[in-house]
Each structure stands twice: as C-alpha cells, then as structure tokens.
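Mind looking over this structure? Questions follow.
Note that this complex is displayed minus one protein chain, with the remaining chains in position.
Up next is chain A:
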Amino acid sequence: MPSVSTGAVLSPIHLFLEADIVVKLVMVGLLLASLWTWAIIFGFGLKVGGLRKEMQRFETEYREADDFDEFHRRAAGRDQPIARVFAAGVSEWRRSTAGKTIDREGTRERLATAMGATIATEIDRLSDRLNFLATVGSVAPFVGLFGTVWGIMRAFTGIAAAQSSSLAVVAPGIAEALFATAIGLFAAIPAVIAYNRYSHVVNRVEARLNRFADGFHATLSRRLEMEG
C-alpha cells in the first residue's frame, strides 16, 4: 500500500481502483442506482410537464365542445390519461344506453366505476417508477455504509499486516471505504427529494383527473335523465 502524494489519492478513479472487490461491487451498484434515479427524475419531470399542459388543453377543448360525441371522435384516440378517462366514460355510456331499457342508477354506478378504474390505472402507470426512487432513497445509505464498514475492516487488516499504525498506512484504505458512503448518499439524497416531490405531483394529477371525471359524470348523468 504505497503512500502517494495526497493529490492523486482523492481522485475518484484512484479510490475506485484501490478498493476491495466487495467495495467495488457496492460502488458500481450505487453508481448504477444513481444513474437510474436521475434517469427517472429527468424522465418523470418531462412526462409530468407535458401531462399538465395536455390536461389543461383537453379540459379547455372539452368545455368549448358542443357535443361530447363529436368531441369524442376528435379526442378519444389521444395518448393521454385524461383522454383515456374520457374515452372510458363515453364507451361505458354507449354500452349502457345501447339497450332498449336504461337502468339509470346502474348506468351512473357503472360510469363512476369505469372512470375511477381508468384513473387508478393511469395513476399506477404514472407512479410506476417512483417506487424505485423510494427504494434507492432508503436503501442506498445502508449499502454505502456496508461498503464503508467492509473497507475499514480491510484497512485494519492492512494495519495489522504492516505492523505500523502510521496515518500513511491507514488513510488510503479509510478514504476508499468512505468513498462508498459518499456514493450512497450521492444516490440517496436526490432520490428522497425527488420521491417526495413527485408523490405530491402524482396526487395532484390524480385529484385533477377525479375532478374531471366527476364533472363528466355529472354531464352524463344529466344526459341520462333527458334520455328515454
């Protein structure tokens, strides 16, 4: 374990190459976790940003539309959660009103159920990746700590082998070991922040979809009374 000048010792490459195989695995795993965490953060940010604009535009168009059947022809094929909720309501409405006799109570319940199920599906899909953020945020520090403990154990073994407790012998091993904790925190902190932030965003999207579904349900319910 040669002691080199302090400048090169702290370089991440050097710290990684000097480390034990277990610590190396921990570091690689944490680095991948960090990569995926940030991929989710950026991807979710992009997705939600587009989603809000689409919902805004869809609601405006819905309010301005004269007839939901005609609006359904224009908008039902869009790849948007709110459009799918709308399409689910319309298709349930059509199925329920196709027969000769219309069970109004049953139709209302089925409409509510169909749109609620669609909303739940959409929210599930939206928040699919967020559980990974939660996992990384809670587990990465422990994984890093495991790497640190392992590395420090190895450093102490090195001290025993060299029969010298000078700082030059101990320091490189401990620096490598602490580097594992550093990567763990590096991955975990953004993950926790992003998880809290995006959970809030998902809740707001769900509330907005519910409000839209309620409004559409009211419209259909009024239409149901006029029918038959």
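Criterion: contacts are C-beta pairs under 8 Å (C-beta built on N, C-alpha and C of every residue); 3 or more make two chains touch, one makes a residue touch a chain; residues count from 1.
Going forward, contacts and distances are computed from a predicted model.
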Among "Cell envelope biogenesis protein TolA", "Ligase-associated DNA damage response exonuclease", "Sulfate adenylyltransferase subunit 2" or "Vitamin B12 ABC transporter, permease component BtuC", UniProt's protein name for the complex chain that is not shown is "Cell envelope biogenesis protein TolA"
Contact partner of the left-out chain, one of A:L17, A:A39 or A:A120 = A:A39
Chain A residues touching the chain left out here are 1-3, 5-8, 10-13, 31, 34-47, 50, 129, 162-164, 166, 168-169
